[in-house]
Each structure stands twice: as structure tokens, then as C-alpha cells.
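All protein chains but one are shown at their positions in the complex.
And now, chain A:
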Amino acid sequence: MSNAITADGLRKRYGETQAVDGVSLEVQRGEFYGILGPNGAGKTTTMELLEGLREPDEGTAHLLGTPSWPRDPALLRRIGVQLQASAFFERLTAREQIRTFAALYGIEESHADGMLETVGLAEKADTREDKLSGGQAQRLSIACALVHDPELVFLDEPTTGLDPQARRNLWDLLRTINSSGRTVVLTTHYMDEAETLCDRVAVMDHGKVLRVGPPRSLVQELEVDTLEDVFLQLTGREYRE
């Protein structure tokens, strides 16, 4: 069976910025994969290239054995994406949002309502998109990405802005999804999260993948105490602009 993701030499340039500079990676089916890196490292852009949201300048990405560019609706049915910045239909309530997304994938309304409950938004079902708190919007965005039971899920900083309870709940949800054989790829700035969730992580900077491996092995290889030390050793300690 083909890999969940096979990326080969992906490059993307925005004007002067080389956002992604030759990224190749392989993610096995059923794997929980993390992409780490400082702000502006190119994580989001890499995810977008993998998802087929943008056309790579160079390189190819295959998801579940199918090229993700050009756009392929049959493939899109099998993947779920939560974008770093949430995107909702204007002036619709939480329930209407997720039902609309469910309908795009031919999913029952009752299942959509169940998903809303899973992310703890049942009480906010009738609240309009612009009246949700940051964390609630984030949860709705995740629910919309998962509503069609995708085989491969991309989550861009899913836990940013969530309170500790919601974060733990989301971890449980993602573990459940993953243990049913689905592949999860996420980016995060929380090293504890990467350590507890991810089978393997890729550390990126300046559009390149610096190192890939299970968190524990990386800690051992670099002879440090935590994943955070690994991160800082690989990407340096100075601030990013």
C-alpha cells in the first residue's frame, strides 16, 4: 500500500522569500506526524503544498498514492484540512457551518451535529461565526475538518488558543482518530504536545527539513533532555523577525 504522504523536492517562493526550499518527506499510513519549526519556518506553506492548496514551484506531493496537484475532488473527499486561520461562511451559526460542510461531502446532518458535540460546541450551536470566542472558532474549524471522517487529516496549529481542558479533549479526539488507523499531520509550537502525540516529528527552518525522527530518538541523538532542547539546538536561540 502506498504511503499516506510522499513529498519530493517541494519548493515554493513568494517574491523574495523562499518559503519552502526543497522539502521531501514520507508519512506512513496510520502515523501521527508533527511538523515543528520557528515562526516563518515554512510549516504552513509546506502543509498547503501537501494539501494541494497551492501549486509547488518545483517538486511533487502524493497523498494516499494520488498527486495532490492538480486539484482532484476524489482525493479531497479522503482528506480533512484545518487551516491555520479559520474560514467560515459569513453570518452562519456554528451548526449551520458544520452542516454546510457536511453537505459538501454528502454527510448526514445528524453526524454533523454529533461532531459539534464531540468538540464541545453543542451549547454554542446557534451562535454566529463572528460571535464565537477564538478557541471556540478553533474548535469549530477542527470539527469542520473532521466531519467527513477523512483518512488523512492536516491540522495547522490546532491547539493554539485552546484552554487546557479543550486541549486535552482535542488530544483525546486526535488519539482516537489515529488509533482507528487514520493518519494525522499537525504543526504545533507546543513541544509537550508533539512529544505526547507524535510518532515522528520533522523540525523545519528556513524552508528546509532539518531533522526527522521519533521525539525520543531525537532527544537521545542530540544528547539533550527534552524535545524543546532539540528544537532550540537545531534552530538556534535567537529571536525570529
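Note that contacts are C-beta pairs under 8 Å (C-beta built on N, C-alpha and C of every residue); 3 or more make two chains touch, one makes a residue touch a chain; residues count from 1.
Here is the rule we use: contacts and distances are computed from a predicted model.
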item	value
Chain not displayed: protein name in its UniProt record ("Protocatechuate 3,4-dioxygenase", "ABC-2 type transport system permease protein", "Succinate dehydrogenase" or "Cytochrome c553")	"ABC-2 type transport system permease protein"
Among A:K12, A:K43, A:H62 or A:R99, the residue in touch with the chain that has been omitted	A:R99
Selected residue (touches chain absent from view) among A:L83, A:L116 or A:L227	A:L83
Footprint left on chain A by the chain that the document does not show	51-53, 71, 73-74, 76-77, 79, 81, 83, 85-92, 96, 99-101, 103-106
